[in-house]
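Apart from one protein chain that is not included, each protein chain of the complex appears where it belongs.
For reference, chains read A, B and C in written order, and residue numbers begin at 1 within each chain.
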Amino acid sequence: MALTPEQIAEIEAQRANSAQTLRAVSPGMEGRLYTAHPVLDHGLIRVIDYMGDDEAICQAARVSYGKGTKAVSDDRGLIRYLMRHWHSTPFEMCEVKFHVKLPVFVARQWIRHRTANVNEYSARYSILDREFYIPSADQLAAQSKQNNQGRGEVLQGEEAARVLDLLREDAMRSYDHYEDMLTPDTDTGKLGLARELARMNLPANIYTQWYWKIDLHNLFHFLRLRADPHAQYEIRVYAETMCDIVKDWVPSAYEAFEDYRLGGVNLSGKAVEVLKRRLAGEDVTQETSGMSKGEWREFAGVWG
Amino acid sequence: MALTPEQIAEIEAQRANSAQTLRAVSPGMEGRLYTAHPVLDHGLIRVIDYMGDDEAICQAARVSYGKGTKAVSDDRGLIRYLMRHWHSTPFEMCEVKFHVKLPVFVARQWIRHRTANVNEYSARYSILDREFYIPSADQLAAQSKQNNQGRGEVLQGEEAARVLDLLREDAMRSYDHYEDMLTPDTDTGKLGLARELARMNLPANIYTQWYWKIDLHNLFHFLRLRADPHAQYEIRVYAETMCDIVKDWVPSAYEAFEDYRLGGVNLSGKAVEVLKRRLAGEDVTQETSGMSKGEWREFAGVWG
Amino acid sequence: MALTPEQIAEIEAQRANSAQTLRAVSPGMEGRLYTAHPVLDHGLIRVIDYMGDDEAICQAARVSYGKGTKAVSDDRGLIRYLMRHWHSTPFEMCEVKFHVKLPVFVARQWIRHRTANVNEYSARYSILDREFYIPSADQLAAQSKQNNQGRGEVLQGEEAARVLDLLREDAMRSYDHYEDMLTPDTDTGKLGLARELARMNLPANIYTQWYWKIDLHNLFHFLRLRADPHAQYEIRVYAETMCDIVKDWVPSAYEAFEDYRLGGVNLSGKAVEVLKRRLAGEDVTQETSGMSKGEWREFAGVWG
Partner (left out) sequence: MALTPEQIAEIEAQRANSAQTLRAVSPGMEGRLYTAHPVLDHGLIRVIDYMGDDEAICQAARVSYGKGTKAVSDDRGLIRYLMRHWHSTPFEMCEVKFHVKLPVFVARQWIRHRTANVNEYSARYSILDREFYIPSADQLAAQSKQNNQGRGEVLQGEEAARVLDLLREDAMRSYDHYEDMLTPDTDTGKLGLARELARMNLPANIYTQWYWKIDLHNLFHFLRLRADPHAQYEIRVYAETMCDIVKDWVPSAYEAFEDYRLGGVNLSGKAVEVLKRRLAGEDVTQETSGMSKGEWREFAGVWG
């Protein structure tokens, strides 16, 4: 990620500009505001604004007139109770707004989460920058043989070099032609293709940007799916950066999320039965479990 | 609206508790925070939190790194352009959280707007207060003869007195019985009915409370429908109070909303044709307009 | 539930009116269409329309041009896989529309699920019928002593009789006064209160009606919460009736839902550790579990 001097100056100006407010303030989040957190080779995440903190979750749950006299330990307990019992509305009472720079193929996956507000940089209106995601050597993985939508071992030597060359060359050539098509020439009378058309030549690893705003409940849902080890690496690193940020913002809510969602496990009715039989000393196999092979493999992956 | 001394103290404590923030601050909204704005006889609206200001709308529209060097007048023009062309996503980038106390029959209408986050005081979990909406004399209106869902002239004399007596007496008696059913008695062994059942005896003019959070675009949509003269008076007064608050929060956005939505008019294709014919000097009647009688009546209501 | 002869005739007319279609047809659901399934004392659920079947879920998951040559057993396996891995979008491709008659206090809980389309009978526009929910004797429960939002033992004898009398009498009196306030009298010049005002006198056990349309994924979410033993009885019976209907509509999807959601268990990270220690032979207590007392009580409720 290389910010221009102008962008750095704009970020510093925002961080220098403090004011008084009567609203709930999260000290951890104030430390994060505006700063560009690098992700992938040219991507970033910046917190632009936030609403609420751990206490605000509890106030909403109690529909209270003020902060009350509850201790922090009570709030932590209440938050764990709300998370455990899927009371989602108090978590919806916090909101966060990010500025994200990300490759288009990641953006396409990301946007499938519909419960957020999005304002994307428009390639119909503006010209995109010459910035493309090129995987680092350790992320250049082969197709998985077990999992149709996963990665296997890392490419090596010549094959790796060739892939990187192709990605780089195709990106550069496509961008050259994009620029070429766009640019009018008064000498020759060349007009310059409409931006809304020229953009179709750009590959999916070009970077785009958006403002993305979401409430805490729906953010947790996004993070549970995208910070999961089965999520594609290129979106997972964004989710992990957001996890770090949320931990600073609402420490108690994040702790509960980590315990009940990220680190939690969903058991089917069949799986509950198998575990109960095991706890009673029975030796259960896939054949006697009632599960399919695929299901048993996933179950055994957690429970042995 | 009668706040308890404890509630007043809690509100004052919140207004006394100022802190530094790097976020966008709206001076007009800081002046509104936490204060209870009275609505109807016992209702209220309080701003609990907000995110963003006029400038934040423009920053989101530009997906920018900083505040830029744009003048306020540029921002105002951009906001008007966005509103005029139904570019809704930048307005979604502002958010507000209200604490509202309102009669249940108003809450039932209000909740039909689904694009908001709600946390309501639970009558399953807690006991409601003895507070009921009783219309003031000038709002005690007869059924409209023209409009199936509207009001006509105001009731007078004995009829008005009788209606007010019935509403008051039924409310008090229902609440007495609610309390009676709920209260256990160790002497007699009386158990006390479950709160989730006892609540069914309470009429729709009892007050409830909720935290309600919504983005600015969807709030404008709510206000356009509910601050409209055809909306029921009892919800319109809440909408009007919110209009005053939003005007202080995002003055440019509110001005654009007022011009293009609240004070605007939607013309059908037929209505456009009629106006063009009139501008060309033709005398158009309902018969020659192609409109139905009902449509023509509404059209003539605006254009004569 | 007492339908009028007109309503019965209308339902029979709809069930008699068969036509040809090229769309996916679910035989189980055709058997349910239009028929009034009774719920509570005066409530009902009717299926008005549906879209899709088990096969349609699989076609959407495959984004296919046709039905393909997949066997039913393949479809069942795919549906289980999608459910297990929280791939929700294929389930969103089925839709169902219900006509529901339900007490207002149940409707207020129900409407908190926002991901549905609702069209409610308007008491602003029309006059409601004199129909109120009065609990049956076995549902007249005392407040739970352990659970703030639950029921304890059933009321008996005099207390039960008194509660039923109060509910019945207050409902009838409120309705008498509602009618009285509404009714104009040309002899005396009495005007009749506006319907939008008179309705405020009606208690929360009066019945309302709505058309409610939702996709299968969001319906499953609703059913998981509302068919749960902790849900209030008066909404749970509606959820259970819908479960029976959905089972007839999409048998494979319902089976997967029953195994992975209804009969499933969510384990926190802490709970996973405790179970692993138990499976390894350790005797874990609340003190050594890292769980709070409340959490341990819930854990022990499932696992002993």
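Throughout what follows, a contact is a pair of C-beta atoms (placed from the backbone, for glycine too) under 8 Å apart; a residue touches a chain by one contact, two chains touch by 3 or more.
In this text, all values refer to a predicted model and were calculated from it rather than measured experimentally.
Within the full complex, the chain left out of the display is in contact with A, B, C. Checked against the hidden chain, the listed residues C:Y133, C:Y175, C:W210 or C:W296 yield one contact partner: C:W210. The residue from A:L3, A:A36 or A:L193 that touches the chain not shown here is A:L193.
Listed residues A:D74, A:D180, A:D228 or A:D244: the one in touch with the omitted chain is A:D180.
One chain of the complex is left out; on subunit B, the residues touching it are 77, 80-81, 84, 86, 89, 112, 225, 258-260, 262-272, 275-276, 278-279, 292, 294-295, 298, 302-303. The omitted chain makes contact with subunit A at the following residues, 103-105, 107-108, 111-112, 114-115, 118, 120, 122, 124-126, 133, 135, 139-144, 148-153, 155, 159, 163, 166-167, 170-171, 173-174, 177, 180-182, 184, 190-197, 199-205, 232. Although one chain is not shown, part of subunit C still touches it, namely residues 3, 6-7, 9-11, 13-15, 17-25, 30, 33-34, 48-52, 56, 59-61, 63-68, 89-90, 92-93, 95, 97, 99, 117-121, 209-211, 213, 215.
To be clear about the criterion, only the chains that are shown with their structure count from here on.
Shared contact partners of subunit A and subunit B, listed by label: C.
If you average the Cα atoms of subunit B and of subunit C, the two centres end up 29 Å apart. In subunit A, the residues touching two or more other chains are 89.
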